[in-house]
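For this depiction, one protein chain was excluded, whereas all remaining protein chains were kept in their positions.
Let's turn to chain A:
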Amino acid sequence: MSVFSKDTKLITTPGYAAQKVADIQAKSSAQLTLARLLRDPASVISAIVIVLIALFAICAPLIAQWTGHGPAEQFRETGLSAAGIPVGPNGEFLLGTDQLGRDVLVRLAYGARVSLVVGVIASLIASAIGVIIGATAGFFGGWVDTLLSRIIDLVMSVPFLLVAIALVAVLGPSLGLSIVVIVFFSWAGLARVIRGQVLAIREREYIEAARSLGESRLSMMFRDVLPNLVVPIIVYTTLGIPAAVVFEATLSFLGLGIVPPTPSWGNMLADAANGSMYMVAPWMVLVPGLALLALTLAFNLLGDGLRDALDPTSSKGNKA
């Protein structure tokens, strides 16, 4: 029965609270969160995977130097067979080559940079916009809320690919444009969540307490409302990164994102699909595909783990 398991997980008896007071010097809330996170194997493995991929991306120039292969450099003699078919993983090309004889390992490393940069930057900007719009709509209410909510609805109902294709057709593909397109299509979800949360928090008694003290609305928003939204913001931003990574890969796959020869995981997959290269060189699809899968899966699992660790009351009840 969930009614009880929740209570038992969190028995806040005065005595228990007193115990927490006694422990206070030892454990801050960040430390508690970290401790909970470390207890969840999925989160730990995800974090390790993310750190490894990030290191891999940062070390891309070192890998290029070590192998002696540039990211866009073509090795027609050693990297392609006599028939012009890419060579598989071997001593010289650890993960094989692509259809132009380029080193897949080096391209993967440089592609990771694109994926992470786009993922993190786009997700951060989208979160910032989402928080501002959502909080404004929720806190001020009235016509402001109506207007902003309709804008959110509008953005959420615009077909993503059609607009992306149209925009790229007019402006030409680039890294910057990819980020703009991804941000434009990802802030609305968080904005809607934040608006709902703000509406709920606005009715709490401590907001009324602040009003009774004569607090101004802006200061109430920053001191009383936003700090209580830290958990959803962190979780949604973390979960926004893999979504943005996949967005970017989709755009690049369609030739709308990163312009070749700059490598990105999306256009590496596109190369593999082009002329069914993956039939003769399966590593061309497996390597970037698995990397993409690992990165998005890791971020998603870490996001879930973070949510449980930051807010153990929300979902642990059914697990216990």
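Assume a residue touches a chain if its C-beta (ideal position, glycine included) is under 8 Å from a C-beta of that chain, and two chains touch if they have at least 3 such contacts; residues count from 1.
Definition applied: contacts and distances are computed from a predicted model.
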Chain excluded from display, named as in UniProt, from "Branched-chain amino acid transport protein AzlD", "ABC transporter ATP-binding protein", "NADH-quinone oxidoreductase subunit N" or "Zinc protease YmfH": "ABC transporter ATP-binding protein"
Among A:Asp40, A:Asp224 or A:Asp271, residue touching the chain not depicted: A:Asp224
Residue, one of A:Ala64, A:Ile152 or A:Ala210, that touches the chain absent here: A:Ala210
Residues of chain A in contact with the chain not shown: 1, 3-5, 8-11, 13-24, 29, 36, 204-206, 208-216, 219, 223-224, 227-228, 230, 312, 320
